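Excluded from the complex is one protein chain; the other protein chains are retained at their positions.
Then we have chain A:
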Amino acid sequence: TTDDIGLILTVVCHMLSGTSPPGKPVLLSCRSPEKETFTCWWEPGSDGGLPTTYRLYYERERLEGVHECPDYWSAGSNSCFFNKTHTLIWVDYYLTVVASNALGNATSDIFKMDVMEIMKPNVPENVTLLVVETEDSPYLHIRWEHPRNTDTESGWVTIKYELRIKQEKNNKWKEYMSGTQSHFSLYSIAPGGVYTVQVRCKLDHGSWSEWTNSTNVKVPNYVQNERSFWILVATLSAIPFMAAMCILIVKRENVKQCVLPPVPGPKIRGVDFHLLMSGQSEDSTNALIINQNFPLIVGWKDQMEEYLIVTENDIGPPSDASHCQKRKKSLIIPAGFCSDWEIQCKSTHIQNDCAGGTKNETGNFPKNNKSLSGESLSYMEPSKLQKQQCLGQNFVNTEATDPSPLNYDNAVKPFTNSGYVDIRKHVENTQEVNVKQVDYSRVEDVNGDNVFILNNKNLAFNSSGYMDFQRQEEKLSEDYSRVKEVGSNNVVVLQIQDMSADTKNPHATGAHKMGVCTELINSEYIDTIPAPPLM
């Protein structure tokens, strides 16, 4: 009871004097710089006005009992230092700090830690900067050493470094990772600049250390002199260059003349270019045209007018003569055929292979079998017909009674009678044959290239003796001349009809050249017109 009274008196005394038991301390953190030792710090609570002592107690995994801190002083006040013998990695420590004074105790919360988690190394040491001068450009070489007390050789810890560099002018740090190397090179530094470098490191997966103190270096700028020399040279050479450009621009017309001479215009012989350009003068146009030596072109007659139409009947294997005879073939001669020819062929019967003869003919028959009207017109594809033969497009109006001989260069025998051949140029579609009682010859068939088989109608050429057509081989309304055979190169071999009594028995002989008609031996012949040179 006296103890109790004494205690109560002490407390009352303390309360009256403003003292109290200590406040609860707080464990702040622990840290291991090299994974071999560690230190813990706490913050004391209020001391209650009385001298207070602090004690750290710990429990540990795989260790029985509660133990007290082995070293309160090495690491400063309010700290506890665990040396190598007391440090184990990968085990949990449970720490508490007890503050006690005369009036009472206070215990902090339990602080659980594992050394693996609290690693934070010391700062790296001896950071040195060196400007290395090479021929092209200098660079900055930075070296440092591992932090104190850290064992980097056994592999127990892995240190990674990081550095940051700042130029004097701007305030921005640039950070670089260095891995495990303890040196670093910075290229492309500005001459005359001042650089500041700091380095820090970390262990394994732990926290970064603090930055080292700044280290500065100044890069000498002798390199600039060299550069300024070249700048001067460039500036001086720029002046004449600019002058040259000015002159060029001012005199650009002359320059253009010199560099890009005008392209000479076209020249046409016999024609004054300028005259042409100035206007359409008759002379010039004539000169242009006449020069060419074109033959006079007779105007095209209306296509609906008489023309020489060659029609063709169905082609079939001729079985008997009668069939053949009944065939009407009409082909339309394309332009270019020796038109003006006085078809002085006799009425030759073109005997298609009726007589079982000429194979050529059958084979040469155009395949086109379109028959329109009773006329059984058909047309040849223009390709099969002779093109540009003879003389251009020759249109002769068969109806014209007066012979209008065309003036051709070469032997053109004028018709005495009106027996003209009006040849249509391009056959687009079948046209009705203008069946008039006109004298015309029909090409019966056209084979191959420029071969035509004349089909002589009842041309009243008899009088002239030129065209003596013998028809009536059959009861055909028209007389035909038949080509006996067709050669390869525009050769038409006409055959004279044998049927008619009047027929002599001519032979169609000879091969034509293009546009040349065969000349029959007998009176029935086809006059030949030699091909004009233009062909």
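Quick note on the criterion: contacts are C-beta pairs under 8 Å (C-beta built on N, C-alpha and C of every residue); 3 or more make two chains touch, one makes a residue touch a chain; residues count from 1.
Methods note: contacts and distances are computed from a predicted model.
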Chain excluded from display, named as in UniProt, from "Prolactin 2", "Defective in cullin neddylation protein", "Radial spokehead-like protein" or "Ribonuclease P/MRP protein subunit POP5": "Prolactin 2"
Residue of A:E61, A:E133, A:E168 or A:E210 in touch with the missing chain, whole complex considered: A:E61
Residue of A:D3, A:E64 or A:E153 in touch with the missing chain, whole complex considered: A:E153
Identified contact with the non-displayed chain, of A:M116, A:V131, A:I189 or A:V217: A:M116
Interface with the undisplayed chain - residues on chain A: 35-36, 61, 84, 87-92, 110, 112, 114, 116, 151-156, 158, 180, 204-205
